[in-house]
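Remarks on the structure that follows.
Our next item is subunit A:
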Amino acid sequence: MTDQAYNFAYLDEQTKRMIRRAILKGLAVPGYQVPFASREMPMPYGWGTGGVQVSAAVMTTDDCFKVIDQGADDTTNAVSIRSFFKRTAGVKATTRTAEASIIQTRHRIPEDALTESQILVYQVPIPEPLRFLEPRESETRKMHSLEEYGLMHVKLYEDISRHGHIATSYAYPVKVEGRYVMDPSPIPKFDNPKLGDCPAIQLFGAGREQRIYALPPYTQVISLDFEDHPFDPSKADHACGLCGAEHSYLDEVIIDDAGGRMFVCSDTDFCRSRQEDGHKGKDAA
Partner candidate 1 sequence: MTDHALLSVRGVSKRYGRHIGCADVSFGLYPGEVMGIVGESGSGKSTLLNCMAGHLTPDAGEVFFDTAVDGPRDTLRMSEPERRMLSRTDWAFVHQHARDGLRMGVSAGGNVGERLMAVGARNYGVIRDSAEDWLERVEIDKSRIDDRPTAFSGGMQQRLQIARNLVTGPRLVFMDEPTGGLDVSVQARLLDLLRSLVRDMGLSAVVVTHDLAVVRLLANRLMVMKSGQVVESGLTDQVLDDPQHAYTQLLVSSILQV
Partner candidate 2 sequence: MFELKDVSKTFTLHNQGGAVIEVMSGASLSVRPGECVALTGASGAGKSTLMRMLYGNYRAQHGVISVDGVNIVQAAPREVIRLRREVLGYVSQFLRVVPRVPTLNVVAEPLLALGVPTPEAKERAADLLARLNIPKPLWALSPTTFSGGEQQRVNIARGFAHSFPALLLDEPTASLDATNRAVVLDLIQEAKARGAAIIGIFHDEAARAQVCDQEIDVTGFAPSQAA
């Protein structure tokens, strides 16, 4: 049951209203980074404080909550955030994508298609896509407001000149509705196509950096590229060893000391439900 020492979902109501205002502004201006007064949370920065504050602000008693970390429901981070909200908000928790109404995620978008009744909350370490090329925040803000995004292509140019192709494989920059360039958080570029035209609301929270941004449902999201080096959402050229899925994002798992390895779906819920439906990969027991 709810721990009575805390307000519903830990944050006080004024704070949640402040965060909701930031979220609404973010939804109104898709891709724009809205500053917000990020609170100290009972967990270290880098563990999803931004995502947790956004989840807390949108959560109601009727919600069903799911947390994934790199696609998995059972990592330390996912388990502790799930239990945090079970304890402070008393909401139901689930590991099944289809059952969840709020999904907080670190580094993945679920394989199963999302619906209009769902909210996907991303944990974001560095919200500013221009940061590594232009360290001055005053300057990057100006670049966003004036739509000066040449620098973003300089980064991709550097990739091609050094590696022969665009080697950025996660946190791959996107342009939202032809206006703001946005960092989609460190999801693999394989997930980028799922950002666009998505029925669910997508919210991005950066706790340490005090920024919130958002994609309303069915927003146009385009991955940046060059005409002669088009965006390629590649993945490992294997099928899942457990469920046999051929079009899911895979983790490489080392299974012995002799260099043995297998590829498995990074989305554990997707993989398990496929196995429950009778699908079998080559490494399945």
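Selection rule: all candidates are chains of the complex that A comes from, given by their letters.
Convention: a residue touches a chain if its C-beta (ideal position, glycine included) is under 8 Å from a C-beta of that chain, and two chains touch if they have at least 3 such contacts; residues count from 1.
No experiment lies behind these values; they were computed from the predicted model shown.
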item: Result, touching chain for subunit A in the complex among 1 or 2; value: 1
item: Residues of subunit A touching candidate 1 in the complex; value: 133, 146, 148, 150-151, 153-154, 157-158, 160-162, 226-229
